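Omission of a single protein chain aside, the complex is shown with its protein chains in their original locations.
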Amino acid sequence: MDWEALIVSYLLGFVLLNILLVLMAYMTWFERRLVAFFQDRIGPNRTGPFGLLQPIADGVKLISKEDIVPANADRLIFLVAPLLSFVLAPLGALVVPFGDSITLFGRQINLYVIDINVATLYFLAVGSMGVYGIILGGYASGNRYSLLGALRSTAQVISYELVLGLSLVGIFILTGSLSLVEILRAQQRTLILGGLELPNWFILSQPLAFVLFLIAAVAETNRAPFDLPEAETELIAGYFTEYSGFRFSFYFLAEYINMIVVSLIAATLFLGGIDGPFIDGIWWLVAKAFIFLFFYVWLRATLPRFRYDQLMGLAWKVLLPLALINIGVTGLVRLWGIGAL
Amino acid sequence: MAIEVLIFYLLAGVAIAAAAGVVLARNPVHSAVSLVLSFINVAAIYVVLRAEFLAVAQIIVYTGAIIVLVLFVLMLVQQQDLPEFHGGRPLRRAVGFLLGLALLAEVAAAILTRSLRGAPGSWTPEAVAAVGGNIQAIGRELYSAYMLPIQATALLLLAATIGALFLARPELVEERLAVARRLFTISLAHPRGVDTLQPVAELPAPQDGQLKPAGGDRSLVMARTAEEFTEQPAWGESRR
């Protein structure tokens, strides 16, 4: 085992973890300000300049709130479930490549935490583990609304997870790899289309997959218009009805970290990640991820919530067949491309 | 090399402890959670053995799908309805114990009599690295040498799809969809004051095609049978 590499990537991962936490805090501020703007309000602007200290104030408030464990809760699982959500959320970001290797203090350092052969599947696997925080939290609360919210949310997340995974198969066919570093490299080539020189970003060669991924990702992170588990008009707050104080905020943290991680992954898979005009670099990745985050807030401010039967119908009757069609067509085109047809 | 052996024993130890937890926990949900922990440790052992694809497949399929299914079942069924996890009839316990012992003996015999290290195949570590990695090698092998098993798997999954429908919603398979729809329409339409709070014990035993009380000793149930309602067609639905 290479101890030096291990320590370097552990430190990088630790830094990334902390950056994600800070970003997440400011994502809540960004969302509140932006939604307020959409709705012709002002939003939080009292705590510090432009309300910039609001996330800190929220954190202090939540940490000093009472942590209530209901009498008929399954105590151990009730206490652990939100922690599980929180711990798993940032892990997906470890495989995102943030740049090429740089030389620092006479040592070559890769600007990604880890590059594994099954990176994309790893991201999906971490996502599939994420449902445990939801289903166990809902079960352990001992509240009917929580349990119903958890069941709904889990059924939703697993249905869209399928679409999320299958929408990426087209990219795997084109690159022959699951590694995000390889997928990024494939996109850094140029695509010549009708005399036009375009970047080989997969949004151009896999537009249907991009749309499917985007819809599935929003549903997977339980965000509007797919925020049915939290349908407050019917389920109070879904699976976290009984949670309070900092344990509640763990679910909140997890949701926002998931949004950021999915945005980073989507930017890397479809928009060429760090690839961009002029100089390639992490700023392009950040800018692209920011577009997705803006899109999340925009959706929330614009669209009403889906009805549950529409939600499940969309996944199984529209998106799943479309994902399979996308795989079939991509395969045919690729066969023609490599001269096997 | 030594560190890998150490990691293996750590992971294997946790996996076995978690597996023991599955059997020993009194609450079935706790059992399921222990099983998740055990599966994750097994996946980590696969990683140590350089079987990356198998590891993620283990996590995605077993912990991500199958245990979720198990948890769904546990939550859909009321806890009172679950069979006793401990105790039960002595004969059943004895049979279970003997079967477990037989399985243990079988596994032990297999391990002790055969060499675990088979003949080396054509996929040496170098060959795997040459095609790009573990998953690429599996793809090449699976879709060439294992053509028949792959299609057999597809057939099996197809059978499972049909079986799933039959298990979960037999009324659809048995073409009782029309009846179900009629019941649903009526219960939404509420032509007159039909829902009353009344003790379940006073109700006639639920018959086929009739809504059953939801649970508890006093429940909101439909006071009349569906057939009575169809005397006055709801929402202009014509009688058969």
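For reference, chains read A and B in written order, and residue numbers begin at 1 within each chain.
Convention: a residue touches a chain if its C-beta (ideal position, glycine included) is under 8 Å from a C-beta of that chain, and two chains touch if they have at least 3 such contacts.
Note that in this section contacts and distances are computed from a predicted model.
Trainee: Among "ABC-2 type transport system ATP-binding protein", "Paraquat-inducible protein A", "ABC transporter permease" or "NADH-quinone oxidoreductase subunit A", go ahead and choose the protein name stored in UniProt for the chain not displayed.
Mentor: "NADH-quinone oxidoreductase subunit A"
Trainee: Can you work out which residue in A:77, A:166, A:217 or A:322 touches the chain that's missing from view?
Mentor: The single option touching the absent chain is A:166.
Trainee: Touching the left-out chain: which of A:25, A:69 or A:111?
Mentor: A:69
Trainee: Of the listed residues A:56, A:76, A:291 or A:324, which contacts the missing chain in the full complex?
Mentor: The one listed residue touching the chain not shown is A:324.
Trainee: For a quick check of understanding: of A:54, A:206 or A:241, which residue touches the chain that isn't displayed?
Mentor: The one listed residue touching the chain not shown is A:241.
Trainee: Tell me where the left-out chain touches chain A, residue by residue.
Mentor: Touch with the absent chain occurs at residues 1-3, 5-6, 9-10, 13-14, 17, 63-72, 83, 86-87, 90-91, 94, 113-117, 121-122, 141-145, 147-148, 151, 154-155, 158-159, 161-162, 165-166, 169-170, 172-173, 175-178, 236, 241-242, 245-247, 250, 308-309, 312-313, 316-317, 320-321, 324, 327-328, 331-332, 334-335, 338, 340-341.
Trainee: When the complex is taken as a whole, what residues of chain B touch the one chain not shown?
Mentor: Chain B touches the chain not shown through residues 4, 44, 47-48, 50, 52-53, 57, 60-61, 64-66, 68-69, 72-73, 75-80, 131-136, 138-140, 142-144, 147, 150-151, 153-155, 157-158, 160-162, 164-165, 167-169, 172-173, 177, 184, 214-216, 218-219.
Keep in mind that, in the parts below, only the chains that are shown with their structure count from here on.
Trainee: Please output the residues of chain A touching chain B within their complex, sorted ascending.
Mentor: By the definition above, chain A touches chain B via 1, 74, 76-77, 116-118, 121-122, 124-125, 128-129, 131-132, 135-136, 139, 147, 150-151, 154, 158, 161, 165, 176-178.
Trainee: Give the list of chain B residues in touch with chain A in this complex.
Mentor: 3-4, 27, 29-30, 33, 36, 52-53, 55-57, 59-60, 63-65, 68, 71-72, 75, 132-136
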